[in-house]
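Chains shown are a subset, placed as in the full complex.
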Amino acid sequence: MDNNKKKVNEIEFSFKEKIIEALIFASSEPISYNDLKNKINDEDLLNQILESLEIQYSSRGVNLLKINNTFAFRTSSEISEFLNIEKVVPKPLSRAATETLSIIAYHQPITRSEIENIRGVSLSRGTLDVLLELGWIQPGQRRSTPGNPLTWKTSNLFLDHFGLKEIKDLPGIDDLKNAGLLDKNKIIFNDETLSNE
Amino acid sequence: MYFTDKQLNDLMEQSQNEKIEVLSLSLDGFEGPIDLLLSLARDHKIDLTKLSILKLAEQYLEFLDYAINKDIDVAAEYLVMGAWLAFLKSKLLLPDDTDENIGSAEDFSELLEFQMRRLEGVQKVSKLLFNRHQLGTHFFKRGNPENFNINNKYSYSVSLYDLIKAYGNILTKNDTEVITIAETKLYSVENALTRLKELIQGSDEWKNLLDFIPQNIKNKLERKSALASHFVASLELVKDGYVDLRQDSFQDAILLSSKKYKSL
């Protein structure tokens, strides 16, 4: 009896695992945990399935990646050199854009004027535009400081693109933090310096 | 264009020797004054943690001098930084015991060092980030996706960018009236220059820059632009050797005087 029950559970597990696997595998974009949960209605089971899939695929040519709270299959970066698939050669980003992206990624959420302060130069038109168009940045919550400035943060698409699980996996972020370089509040020149009317 | 460290080094030497062919040099390769400072520090292998502000200030000013002599368009932000560094340099060279504001020079050095290290940090991680394997270049997504209706909301695709771009288009299309903003007159640097020259002539005491700004401007933007233009104009006058500028600390007023230069 017990044995039978166990067997039924195994069959159910295997069936639901196939569903989850197929859902993630079929899509080219990451699928959110919530969408998967809606298919299964059993969070414990879903967590087990995701873990099981992650392990099963970890040594394959295709791996299951968890990006924030979304899931996607991506080819293993171990074999990247041997793939040579029709690559879309990305337009190289300007230096202003790459630095701005890094500042947003490492300091997020961050306002436009804080970005300008870090780079010590005003942000030229079109820099944020390019990053927005790539879908790598998105607006965060507004600051509750005067003027309620908009903040910017990176998106899941950004994490996916750079093969990161979450923001704290950004390369070198701990070094920056330990060196106290993630402090946004040290300002040399700001508007007030000049407008002391 | 962007210089390699070596090119820059050569340039610096050339500027010192003053026997150089004219080079089509510009400041375009730098992303602002902090970036330029970083570059100079790197060229001279200056350790940012043991930063010699004095040395760096000298190099920056020298470079600026060189650029200006070569008639290179130097943006205001480089001049502002140059002004600060010149101030700092004088403070560091001639420490004045009676001056209570000496602290601000140290604060400034410290902040400057912090800013440079922070920007250097950004540039380092930026390289690390873009050296990573990237989707579509080094690793790939499913090339031939099958579409399930996970919840049939996604049969249309539109991104936040599409959305706000659409709104931007509507605004630019409709807001021909926005162009009424065109009526704001910005105070031109040329006007400020003429005005300053007239007013400062023969004045031999230090006067607050703010006092030179026309008082009858009602429009806020125009007032601000007048402030900015007068500031830039005052730098221009310093550059041309007509006036002296000083500011004792960050919070203090910017003062100018034409004492030394009676005849304009």
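Just so it is clear, A and B label the chains in written order, and each chain counts residues from 1 on its own.
Criterion: contacts are C-beta pairs under 8 Å (C-beta built on N, C-alpha and C of every residue); 3 or more make two chains touch, one makes a residue touch a chain.
This is a predicted model, so every value here is computed, not measured.
Colleague: Given one representative per chain kind, what formula describes the whole complex?
Modeller: A x2, B x1
Assume only the chains that are shown with their structure count from here on.
Colleague: Where the centres are mean C-alpha positions, what is the separation of subunit A from subunit B, in Å?
Modeller: Those two chain centres are 33 Å apart.
Colleague: Note which residues of subunit A are touching subunit B in the complex, please.
Modeller: Result: residues 22-23, 25-29, 31, 35, 38-39, 72-77, 80, 83, 85, 87-90, 95-96, 98-99, 101-103, 105-106, 118-122, 132-133, 135, 138-139, 160-164, 170-173, 175-176, 179, 181, 183, 186-189, 193-197 of subunit A touch subunit B.
Colleague: Can you list the residues on subunit B that touch subunit A in the complex?
Modeller: Within the complex, subunit B contacts subunit A at residues 31-35, 77, 80, 108, 111-112, 114-115, 117-119, 121-126, 128-130, 132-143, 145-148, 150-151, 159-161, 164, 210, 223-224, 227-228, 231, 250-251, 253.
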